[in-house]
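Apart from one protein chain that is not included, each protein chain of the complex appears where it belongs.
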Amino acid sequence: MNAESKYKKQDFVPDGAVKWCAGCGDFSILAQTQKVLAATGRSPDEFAFISGIGCSSRFPYYVNSYGYHTIHGRALAIATGTKIANPELSVWVAMGDGDGLAIGGNHFLHAVRRNLDMVVILMDNQIYGLTKGQFSPTSIRGQKTKTAPTGTMEDPIDPVALTLGLNGTFVARTTDRSMKQMSEILMRAYEHKGFSMVQILQNCPIFNDGAHDLATAKATRDDHTLVLEHGQKMIFGKDKDKAIVRDGFKPKVVNVADVNEAEILVHDEKDSGLGHFLAQMQGSDYPIPLGVFIERTAPTIDQEYRTSNDAEIERLGKGTLNNLLHQGETWKV
Amino acid sequence: MNAESKYKKQDFVPDGAVKWCAGCGDFSILAQTQKVLAATGRSPDEFAFISGIGCSSRFPYYVNSYGYHTIHGRALAIATGTKIANPELSVWVAMGDGDGLAIGGNHFLHAVRRNLDMVVILMDNQIYGLTKGQFSPTSIRGQKTKTAPTGTMEDPIDPVALTLGLNGTFVARTTDRSMKQMSEILMRAYEHKGFSMVQILQNCPIFNDGAHDLATAKATRDDHTLVLEHGQKMIFGKDKDKAIVRDGFKPKVVNVADVNEAEILVHDEKDSGLGHFLAQMQGSDYPIPLGVFIERTAPTIDQEYRTSNDAEIERLGKGTLNNLLHQGETWKV
Amino acid sequence: MNDTIKIQELDQVVIRFSGDSGDGMQLTGLQFTGASAVHGNDVVTLPDFPAEIRAPAGTISGISGFQVQFGSKKVNTPGDFPDVLVAMNPAGLLANIKDLKRDGFAIIDRDTFTAANIKKAGYAEEVDPLSPEASLHKKIIAAPITSQTMAALSDFEMDKKSKERCKNFFTLGILFWLYDLSPQYTTDWLKVKFGKKPILAEANIKTMTEGMLYAQNSGFFQSQYRVNSAPTVPGTYRSLTGNEAAGIGLVAAAHLAGLKLFLGSYPITPATTILEEVAKHKNHDVKAIQMEDEIAGICSSIGAAWAGDLAVTTTSGPGVALKGEAMGLAVITEIPLVIVNVQRGGPSTGLPTKTEQSDLLQAMYGRNGESPMPVIAAKSPADCFWQAIEACRLALKYMTPVMLLTDGYLGNGSESFRIPDESELPKLTHTMVSDPEGYFPYNRDPETLARGWVKPGTPGMRNRIGGLEKDALTGAVSHDPDNHDTMVRTRQKKIDNIANDIPDLEVLQSKDGNEVLVIGWGSTYGSIRNRVAKYQKQGKPVSHAHFTHISPFPKNTLEVLRKYKKLVVAEMNLGQLSKLLAAEFPVEVIPLTKIQGRPFTEEEIELVVDTLL
Partner (left out) sequence: MNDTIKIQELDQVVIRFSGDSGDGMQLTGLQFTGASAVHGNDVVTLPDFPAEIRAPAGTISGISGFQVQFGSKKVNTPGDFPDVLVAMNPAGLLANIKDLKRDGFAIIDRDTFTAANIKKAGYAEEVDPLSPEASLHKKIIAAPITSQTMAALSDFEMDKKSKERCKNFFTLGILFWLYDLSPQYTTDWLKVKFGKKPILAEANIKTMTEGMLYAQNSGFFQSQYRVNSAPTVPGTYRSLTGNEAAGIGLVAAAHLAGLKLFLGSYPITPATTILEEVAKHKNHDVKAIQMEDEIAGICSSIGAAWAGDLAVTTTSGPGVALKGEAMGLAVITEIPLVIVNVQRGGPSTGLPTKTEQSDLLQAMYGRNGESPMPVIAAKSPADCFWQAIEACRLALKYMTPVMLLTDGYLGNGSESFRIPDESELPKLTHTMVSDPEGYFPYNRDPETLARGWVKPGTPGMRNRIGGLEKDALTGAVSHDPDNHDTMVRTRQKKIDNIANDIPDLEVLQSKDGNEVLVIGWGSTYGSIRNRVAKYQKQGKPVSHAHFTHISPFPKNTLEVLRKYKKLVVAEMNLGQLSKLLAAEFPVEVIPLTKIQGRPFTEEEIELVVDTLL
């Protein structure tokens, strides 16, 4: 974070109205993002925001930088080209749960394993907003929507577990109501060299209101979320009375009072084994972990391309039109 | 396994030549599959083999049952329709690492989480065979191919870890040279109600010869693979001198002699936490685990559709043409 | 009761409702439509959704619109320009006032015309929206709708917001009175709708009644109007949007064919509601599956068709672009499949909530290789029902994928649908075989050239098919050059032959000569038909022909085209049918094109046709 950034949030706010519904969780995500962008100290000219289609995918229109609102599900594939073509740009991808994980699932999978250096904001409202309320790959089993009148019959994808299964290098989750955590995570995602997947639980008051209430409502959030902090014990609950311990190869919720303090797990973002372990915290037996699951460094493909091209230029000399045309076996007539 | 099956392997061998290259690992996979099919005791008429495009995707032509050789990457999406339309069929999908995980990645992702009841044979030669030797999503980092003349720059996908990250219900790995293990796993995959993912390490002698030698060659395999057997200790090595223990949240290879026997992990297919844990065994620090990582039961989407339609028929009565046309608000003129 | 009020009879009326997404304009429009339809009018409607879910309230981009035309004879379209504009806020007025007919009037909610709202709507500063200049000298009835609603409900124990939400029923009351319609339809509907919250039913009924009284007593209206019932075929009717009609048609087709319906799809505007409609009918044992993307949508359907279901996939233009490769598989493996494209404005994401007919050539050619398939188009919301059945009929009889084109205008628009007797519905045949004797996968019926359909699981019929070229008889993979030539031509011939099995191209023939034939296809039907009917009334030599079947064209097409001196092809694209006609027939056509996200007005047709007379 650049303490003396010469930019203000306002520098990242373009003209024109923001057209989300009143109360949409996307507003706060946009606001935090703009603040973080300003805080990076980089010129608004150096950012590229890319998205697919969805309510959330309108994001690029609302950030005063370079923006490309593309087609449904393809933002990551397009961003791959942009980043490899110009690794200097700070590339951000805004996506919905449908855009990113339904039609865009394949590109998600491959972008993660390539460790493209970009920030991915996954606005997860567990519903298709723009098309007016069909279930998405993150909708909970049994959710009734217009296309599942008797309830969905599929287990949701957990984007964190999926990204970890693909050995993602920066994996985090927060909510549209956790302003401070969100902006810290976004700044860290920006600073991370590699693919930074930030899942943000987002409320869609129109088609899936309250889907994340357990994690966001004042009354429930403390008992239903676990805030992961590097080096800190995994203790949660309104009264800090619950904790996570290891039960064989699975996490388990216990009362702090019932266990030996040493048994309580301590979060370590660098321990990918722990990250995988925590990813199992899905469903109603567990609190929802929020925070950074894992951060580790690994080669990014945009840099690898740069490096290998440079090595070839070094090895063979910079290619010219002339040696291109004349290489291989030639003969004169 | 039906001990007195009235079918023989030969019943599943159609007329016509098998057109793989001499020495291709697909031959043994085909042979074991045909044996297992015969052993199920079900009529060849009751199987549907579906594939995409690739050398491995020719599979359906070589099994004397119903077969559909479709388009690249789409076998699972097509099989989804087949299975939901007719849950009575035993549906098998044959796919290559490119077909299933490059272009077909999205359907893979969603088929796993829907827990479609089918057997998926992933013939993993870590290369594109049919198009003559480009890298695939399972090719190891740095592998030189025609499209990566200086070596690939991407981490491979581990299909086992990916499937586990999606909470797959049956996840196994074997090799084209492990006849006995392969046929046991295939039979169990057949018997499993749900999505059975069987990764088979397969040699392509033409474009990626020896890619799996560590796991398959007599000289190396004992030291480089770990055979997972339910209830058995994880001990491996030619001299049974190495073992797997837990090191924090990661597996670790030790000499049997150096540890307390109780520390050596015991495999438990029902422990999904252990499955996730073992999925971390990727790369040269570890032996390659072979066997069944996880088997657990969960609702399958084909049955869920069946059940929910039956419930609606029960609730509303079986729909007729007449009540279809007349429902809702009508008026007479 | 004001005794001076008379009742005036009208042939037809167009009303446009306009307000914020939250104002319930769709609902108000549908209620009015229902009452009018039950009264016996012919009705056609068209909603106009904003592109954003809930764009900022009070702004033009947040406007949700609904238009209905009702008449004492067939109206065919929702009408070009409204006689009555209902504007629930300044933005609604500003956006629509220019469309209001000179002699029409607008009803507005005076209470919403605050300075803030007027500014938000985008009026220039200091402009009074109700001034003659701003309202383009059109008549405006400024009713205090919100405040009257609140007053009407003063005794109700409801919060303010809930009361305010009733205001559209006040408006509805005004209109019911004005057009002398019984509120019974809406009263019944409210009672069912709010069965569990009777207070809401009562509140809305009260508000509606007050609206009727207000209209009568306010002195704004000098007369009531009446649109007599239309002389329609007797029968039972219901109101359907094109997408509902298509969905029901598909379920019906499965019944008619004795098969199960499988719909593999992915949501996309404006096609989603077909999937939603079909999903309601699980008790018909339909499987309506929302897949992970469009490719999976069509592929799951292909898999289901292979397994023996009547399989369909529904989408809009960009989705069709994604399905091209899979369609090719259906073509070469010759399995029955219906692809429904509810077209929208393109290219790319384009104008998702607007209508267009620009996917015709994609329907014809959007696949690699020689990959022919029948293409048909529905011409009205209710016709979507019939063409859905027709698409299934062709797919099953000829073992082929079939493309059914509708569009946003048809899909979202509605009209009265006479419920047919089962006896009026076609029987659908299919080619399912189960006798192993002499069976080969590519054995063809000598007449239809269709191959036999075998359900996997059928004893003794095991076979393997795929996307590689196959032997003309056995279906085994074949790289033989002559065989490929034969197969390519056979697949084409199979589709061409369908011309023998479809209705002739019909003409609404002028008695006064063959000067001009106006040609259309799909959703332009209503506007063309209305304008041409007028020409014919005026004794002008203008006729109308409308294509439902485009691939193949009806057998008599050339014969029809040759009869007329001038052929005008009106379509909402840059001339795609024109191209197809010119490529296939030795005729010259005059394209009349419009790409504005909305259908032709009668005027726009005149502009071209008049010059040819």
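Side notes on the structure shown:
Chains: A, B and C, in written order; residue numbering restarts at 1 for each.
Rule of thumb we're sticking to: contacts are C-beta pairs under 8 Å (C-beta built on N, C-alpha and C of every residue); 3 or more make two chains touch, one makes a residue touch a chain.
Keep in mind it's a predicted model, so treat the numbers as computed, not measured.
The chain not displayed here makes contact, within the full complex, with A, B, C. Of the listed residues A:Gly81, A:Gly142 or A:Gly248, the one in contact with the hidden chain in the full complex is A:Gly81. Between the chain not shown and the residues C:Ile7, C:Ala115, C:Leu136 or C:Leu574, the one that touches is C:Leu574. For the chain missing from the display, the contacting residue among A:Ala22, A:Ala219, A:Ala298 or A:Ile313 is A:Ile313, taking the whole complex into account. Chain B residues in contact with the hidden partner, per the touch definition given at the top, are 17-22, 53, 55, 71-73, 102-103, 105, 128-132, 134-135, 137, 146-150, 206. Residue positions on chain C in contact with the hidden chain: 51, 61, 316-318, 320-322, 324-325, 328-329, 331-333, 343, 345-354, 356, 358-359, 361-362, 364-371, 466-469, 477, 479, 481-482, 484-485, 488-489, 491-492, 573-574, 579-580, 582-584, 586, 588, 594-598, in rising order.
Across the interface with the omitted chain, chain A contributes residues 14, 16, 43-50, 53, 60-61, 64-71, 74, 77-86, 88-89, 106-107, 109-110, 305, 308-309, 312-313, 315-322, 324-326, 328-333.
As a convention for this text, only the chains that are shown with their structure count from here on.
For this pair, chain B with chain C, the centres built from the Cα atoms lie 45 Å apart.
Chain geometry summary: the mean Cα position of chain A and that of chain C are 39 Å apart.
Along chain A, residues 102-103, 105, 137, 150 each make contact with two or more other chains. For chain C, the set of residues touching two or more other chains reads 282, 292-293.
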